[in-house]
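The other protein chains are all here in position, but one chain of the complex has been omitted.
Our next item is chain A:
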Amino acid sequence: MLALAMRSIRQRPGRFTATLLSAFLGATIIMTFNSMHDTAGANGVDATSAETLSTAAGVVGGYGTLLVFFAIASTLTVNVRQRTAEIDLLRSSGATPTQIKRMIVGESVAVALLAALLAIAPAMLGGHALLSLFQDSGQVADSVDYSFGPVALMSGISITLLASAGAAFLAVRRATRRRQPAGKGRKFFTYAALALGGLAACSTFAFSATDPALMAPPAYGAILLAIGFALLSPKLLLAVLDRLPFSGPSGYLAVRNMRQRAAQLSGVLMPLILFTGMATATLYMQAVENDAIDASGVPKSIDAKNLETLNLTVVGIIVVFSCIMLINSLYAATTYRSREFGQQRLAGATPGQVLGMVGVESLVVTATGVFFGTAAGLAGIIPFTVVRTDSLLPDQGLGTWLAIVATATAATFVTSLATARCTLRTPAVGAVTLVA
């Protein structure tokens, strides 16, 4: 079965691009931040430098890792679901569920390993750049040498592999079991994520206002809540779908499609909610932090400005990563629907009506994602702001949030519609006979 897995990767490298890309980016981010641990642990690093580096690795590296884990997992879930036809074929040719599981998990591990190895070089460059940012801002002594060691390597490879293998295992288990109601596992995960997220966000109150790790608990909280919401949202979506005022053929199809595929939508909602939640939480918390530093009375030195730039860079990396993941999974999910689009066209839908349907779906997905993402983000921002400044909400205004929403909306619409347009170029008859 493992041989079959390798052959299937070699024969069709294209379909692994999405998984490879997400695992590669994820591994790069994990290794970049975790190499700060290695750098801090090297001989002859002074205590202050070591602390700065460890805090950066621990805080950003920590929640970045969690984010990467779920981003990889959600891409992989979409990928495995798209292969139901192949899995059915294998099963009907006599493969046992265990063999299929071994094949899919084997493939995922192979792709993840390749991605992690490819990520080493960029992560080293990124780590170098990150260290020089720290050194430029004066937080780390110039004498500290960059080192890429066992912590970066082990954490990068193991987390990427674990996320891929775990997600593949869960996804293939779902695929090889015939029609079973949503498992108890999913329910457990949903409530566990929500409970832990809430707990993490609340634990912010246990920190003091100047604690360097103050940003960690609300950020973890926001990510976990975002994941919980992503798992929960299809159910809530079902409840409102019938009340949506969509008329016309495109709306008719979109609403009926989404009602049936609501459970699968969480694969796309996950990155969208994560992006909105993470971007909102981290950008606002950083802004609050910067203002608090300004307000502390210390005149804004060049160092402080550097620090601001550095923090925003770090936060920016996380935000850009989640945006790429959003585009990646939307692209994968839409490409997969070319057969469905073909069937609709054969039943008399014009290309415009198919695009209209995709548009309506994007609208609903965006609205849901932005709503829950903002909720998750607020759950992180509010405790942080309360502890840091004693006011409830940041006084930065809605500008940043609007920019985030605009980015999420643009990414969702442009990716979905452009991908759908591409798949519509295949003649309808060709599209329905393509082997999945």
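FYI, a residue touches a chain if its C-beta (ideal position, glycine included) is under 8 Å from a C-beta of that chain, and two chains touch if they have at least 3 such contacts; residues count from 1.
Here is the rule we go by: contacts and distances are computed from a predicted model.
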Name of the absent chain as recorded in UniProt (options "Phenylacetate-CoA oxygenase subunit PaaI", "Acyl-CoA dehydrogenase", "ABC transporter ATP-binding protein" or "ATP synthase subunit c"): "ABC transporter ATP-binding protein"
Touch criterion as defined above, residue of A:213, A:295, A:346 or A:422 at the omitted chain: A:346
Omitted-chain contact residue, chosen from A:66, A:241 or A:432: A:432
Where the unshown chain meets chain A, residue by residue: 248-249, 252-253, 256-257, 259-261, 340, 342-353, 424, 427-429, 432-433
